[in-house]
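Here the complex is missing one protein chain, while the rest keep their positions.
Note that the chains take the letters A, B and C in the order they are written out, and that residue 1 is the start of every chain.
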Amino acid sequence: MKEPGPDPLAGVTHVRVYFADTDQMGVVYNGRYLTWCEIGRTELLRDAGLPYALVESRGVSLPVTEATLRVRRPARYDDLVRIETVVSGLRTREVRFRYLMWRDDVCLVEAETAHVPVDRDAGHAVRLPQWLRDALVP
Amino acid sequence: MKEPGPDPLAGVTHVRVYFADTDQMGVVYNGRYLTWCEIGRTELLRDAGLPYALVESRGVSLPVTEATLRVRRPARYDDLVRIETVVSGLRTREVRFRYLMWRDDVCLVEAETAHVPVDRDAGHAVRLPQWLRDALVP
Amino acid sequence: MKEPGPDPLAGVTHVRVYFADTDQMGVVYNGRYLTWCEIGRTELLRDAGLPYALVESRGVSLPVTEATLRVRRPARYDDLVRIETVVSGLRTREVRFRYLMWRDDVCLVEAETAHVPVDRDAGHAVRLPQWLRDALVP
Partner (left out) sequence: MKEPGPDPLAGVTHVRVYFADTDQMGVVYNGRYLTWCEIGRTELLRDAGLPYALVESRGVSLPVTEATLRVRRPARYDDLVRIETVVSGLRTREVRFRYLMWRDDVCLVEAETAHVPVDRDAGHAVRLPQWLRDALVP
């Protein structure tokens, strides 16, 4: 069942696979997919008019507190991978993003990350600011 | 409640945090924890008398099909992190490892990975070989 | 004094800086610049009509045997860095590339890499094949 309410904020970006991303199994090293998650959500925020650098300049950071990867098929050297990112959860003290990574019409990797808003100066968790919530709800 | 039966295979190794592992938030980059998972299970296999290089030389690889991270507190520059690794699941076509990463007596990160045995030449999933199962059950 | 003869093969590509590329000094980690060199020469080869994947499929690889970096000013988070790559040397058993990395009109990094053609199956150095030389001379 689809969630009621407006569609969540979503975006698409692409990454190319280089040798630096692969390991000697001939596929992308699993830890690298978490960097692609970062790229996906960073470009989503940029498209939404709120670059992450701006979020930080307003005193909030969004460190990763949880991450889940499911590798259906590995990405390979020279693949042009499409990353689809969506805001999958918005709570008072947590933001979640979900990611699908594709080569053409083959889904390679599913991922999800959770983030807690942190006051950069004080270093402790805070409530999600309204201006950040507004940017994440389309 | 503790699981019945023999204790699972477990091991301990350490990693030092360098600048290469950190990002500009001043903490270890989240994708790096998956490399520490690799280090943990590789040293566990070595301690068990079955170095992963030997597993591969027998024609089997164990690619990561799932990974889960929970970052309670981030590791920081120059930390000496203790990685505790345990075999958390053994099924016909899947091996799972669980990891705890510590700075002194503070638990920083919990993680789990799942792996499917693959025939290296044929490239498809196979049943977990008996010799590998034997090495993973203490 | 400019070298006589035709202009060398040259190309331009861009990379965005993410947290994954930075360290806790707040700048791009130095080892990451070598990945940007790989990106620069890979896209140069693609633009020249000879993707590196095709070079390898013809049985030749071009491992890095030397690399030199000079960091004038570090790249920073969220920079969009322009990488200019040029073929700077073509000898019987060596190819060299030179790289300039820019943020707007500020030159951040100069680099050079040397590569020896290797027969992928036999694993030893070979003479630069004529088809590869032809692709690298515009």
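FYI, a contact is a pair of C-beta atoms (placed from the backbone, for glycine too) under 8 Å apart; a residue touches a chain by one contact, two chains touch by 3 or more.
No experiment lies behind these values; they were computed from the predicted model shown.
Asker: Counting contacts across the entire complex, name the shown chains the missing chain touches.
Answerer: Counted over the whole complex, the chain not pictured touches A, B, C.
Asker: Of the residues C:10, C:34 or C:90, which one touches the chain left out of the display?
Answerer: Checking the options C:10, C:34 or C:90, the one contacting the hidden chain is C:34.
Asker: Using the definition of touch stated at the top, determine which of C:50, C:71 or C:126 touches the missing chain.
Answerer: Candidates C:50, C:71 or C:126; residue touching the omitted chain: C:71.
Asker: Given the full complex, what residues of chain A touch the hidden partner chain?
Answerer: Residue positions of chain A that touch the missing chain: 19-20, 22-27, 29, 31, 77.
Asker: Tell me which stretches of chain C touch the chain missing from the display.
Answerer: Missing-chain contacts on chain C: residues 25, 27, 30-35, 38, 61, 63-71, 74.
Asker: Since one chain has been left out of the picture, which residues of chain B touch it in the full complex?
Answerer: 16, 18-20, 35, 38-39, 42, 51-53, 77-78
Keep this in mind: only the chains that are shown with their structure count from here on.
Asker: Could you state the distance in Å from the CA-based centre of chain B to that of chain C?
Answerer: 35
Asker: Indicate the whole-number Å distance between the mean C-alpha point of chain A and the mean C-alpha point of chain B.
Answerer: 24
Asker: Suppose each chain is reduced to the average of its Cα coordinates; what separation in Å results between chain A and chain C?
Answerer: That gives a centre separation of 29 Å.
Asker: Return the residues of chain B touching two or more other chains; collapse runs of consecutive numbers into ranges.
Answerer: 25, 27, 31
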